[in-house]
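The complex appears here without one of its protein chains, the remainder shown in place.
Coming up: chain A.
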Amino acid sequence: MLHLLGVNLPDQKVVSVALTYFYGIGPLTARKICSRLSFHRECKLSELTEGQLNQLSGVLSEMTIENDLKRQVSANVQHLRQIGTYVGKRHAMGLPVHGQKTRNNARTAKLLNGKMLRRYSTTPNTAFAMFSSPVSSKLE
């Protein structure tokens, strides 16, 4: 296993597949990284030289991935909540954000939405704290 930027990458895998093990890198981004560094399609991580690995680390460190990306996404959601947008409220209530129906389904949204808000919340832990407007909290 190759340890790169805090992530264990399987070195027997093809580079473009191994890069998807990073949070924030999917198949397309991985392919673009490989093209930029001129890694052929069937190149495995174990075949890369030290210089190539350094180049790869350099390119990855320029990108927002892993914890930086998670922090950014979390901050975006919190910002939406703080300015009192509809989307922010939906995140807070743990309901679908993009106009989906809630009569049935919406299981994923109920499970996952608002997790970041609940983890990082600074509002009082009262029954209706999630529903208070930012204005009223300032008046208090």
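By definition in this document, a contact is a pair of C-beta atoms (placed from the backbone, for glycine too) under 8 Å apart; a residue touches a chain by one contact, two chains touch by 3 or more; residues count from 1.
Quick note on the criterion: contacts and distances are computed from a predicted model.
Asker: Given that one chain of this complex has been left out, which of "Distal membrane-arm assembly complex protein 2", "Cofactor required for Sp1 transcriptional activation subunit 6", "UDP-N-acetylglucosamine transferase subunit ALG13" or "Small ribosomal subunit protein mS29" is its protein name according to UniProt?
Answerer: So the chain that does not appear here would be "Small ribosomal subunit protein mS29", according to UniProt.
Asker: Given the contact definition stated above, which residue among A:Cys43, A:Val73, A:Val87 or A:Ala106 touches the chain not shown here?
Answerer: Final answer for the missing-chain contact: A:Cys43.
Asker: Can you list where chain A touches the absent chain?
Answerer: 31-32, 34-36, 38, 40-43
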